[in-house]
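Note that this complex is displayed minus one protein chain, with the remaining chains in position.
Up next, chain A:
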Amino acid sequence: MNEIIELQLFPSSCNHCSEIVSEEYVYCTYCGFPHNGTVKDLALYEKRIRDKDRTNEEAKRKIKNARNTLYVMSAITFLFGLFSFSGELGSALFTISTIQSIIYLVLAYWSTQKPLISLLLGLFLYLTIIIVSAVSDPGTIVRGIIFKVIIIAFLAKGIYSASSIKKISYAY
């Protein structure tokens, strides 16, 4: 009977986050702190924290770059509409460019709160514009190809960075 009591595992509080953690675990399942670990485990934990901070900083930088890309695209699209105003179908081009510019602007601003979905929609809007332009003039698909690749790369990096640091829902 005594042996059974000795083997029973009692939960205790994590030294780092105070979350209740079963004694069978070396690491806290909530914050990853090695509350039953050795000095080596603690060093490993600290290294993980440093790596994670570095990854998060890098991800935030990429999200910021993607956001700035959307702001730049918003400005360029608006200027394009403005310069097209005097030509044939000028008012139509101006209206379409202004709508497009506003959408980029809203998505860029929105990316401060919801970076993943806003950057994803920004990328899709840009890809759609490329295809629509190719329909009216197939030559546009290769025109400024380097510029297009750079924009897509910035947005894609921002999207995957936002995905990697997005808060995870633990509801299963």
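Everything below uses one rule, namely that contacts are C-beta pairs under 8 Å (C-beta built on N, C-alpha and C of every residue); 3 or more make two chains touch, one makes a residue touch a chain; residues count from 1.
Here, contacts and distances are computed from a predicted model.
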| item | value |
| --- | --- |
| Name under which UniProt lists the unshown chain, selected from "Anti-anti-sigma factor", "Chemotaxis protein CheC", "Type II CAAX endopeptidase family protein" or "cysteine desulfurase" | "Type II CAAX endopeptidase family protein" |
| Residues from chain A at the interface with the omitted partner, ascending | 21-22, 24-32, 34, 37, 41, 44-45, 48, 52, 89, 91-92, 95-96, 99-100, 103, 114, 116-117, 120-121, 123-125, 127-128, 131-132, 134-135, 159-160, 163-164, 166, 168, 170-172 |
